[in-house]
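The complex is shown incomplete by one protein chain, all other protein chains being positioned as in the whole.
The block that comes next holds chain A.
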Amino acid sequence: MSMQRIIGVMLLFFLVEGTLFYWLVPSSMVDRIIPHFTLAFVLFASLYRGRHSALILGMAFGLLQDLAFYGRIIGVHSFTMGLVGYMTALMMERRKSTLLMALTMIGLSTLVCDAIVYMIYRVFRLTNETFEWALYQHMIPSLFLQLLFSLAIYVPARRWFEGSFVAKKEEEES
């Protein structure tokens, strides 16, 4: 699948995050389950594509989120998603990821991403929550959602990201 199509799918999921998905979550869990659908795609890109596409996708979709919901600060998601995507790709570059490995990495990276976002907000004094509370309140519940979502899209996402990459490589070689 070409990059344009992947970006289209990601845009769709980005739009769903703040609208359709928001209504699927029961009222009591709204501020506890936070979707990171675009981050999942960025991490798939870093596992099965390469560090540069992960970096660019992460920064672009982070910036989109920052701009579309500009409330207090711009650049937090752009920075963290780019950084986390790049770092994950850097760590996993030489290894072949199986399903279990991919899920573990996505889970870990999502946690790291949440932690960095929390720290940035804390540094700029935009939140007074303690880290333990934030971890228990929304990071862990959203982690489960993220794992479920990654499991659901694992097969197609891997095919999309790996497929087009392999095809491109073969083209270059021939």
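Just so we're on the same page, contacts are C-beta pairs under 8 Å (C-beta built on N, C-alpha and C of every residue); 3 or more make two chains touch, one makes a residue touch a chain; residues count from 1.
The definition used in the following text is that contacts and distances are computed from a predicted model.
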Given the options "PaaI family thioesterase", "ABC transporter permease", "Cell shape-determining protein MreC" or "Extracellular solute-binding protein", say which is the protein name UniProt records for the missing chain.
-> "Cell shape-determining protein MreC"
Considering the complete complex, of A:Ile7, A:Leu64 or A:Met91, the missing chain is touched by A:Leu64
Chain A positions in touch with the non-displayed chain are 15-24, 27, 30-31, 34-35, 64-65, 67-79, 117-118, 120-121, 124-129, 133-134, 137-138
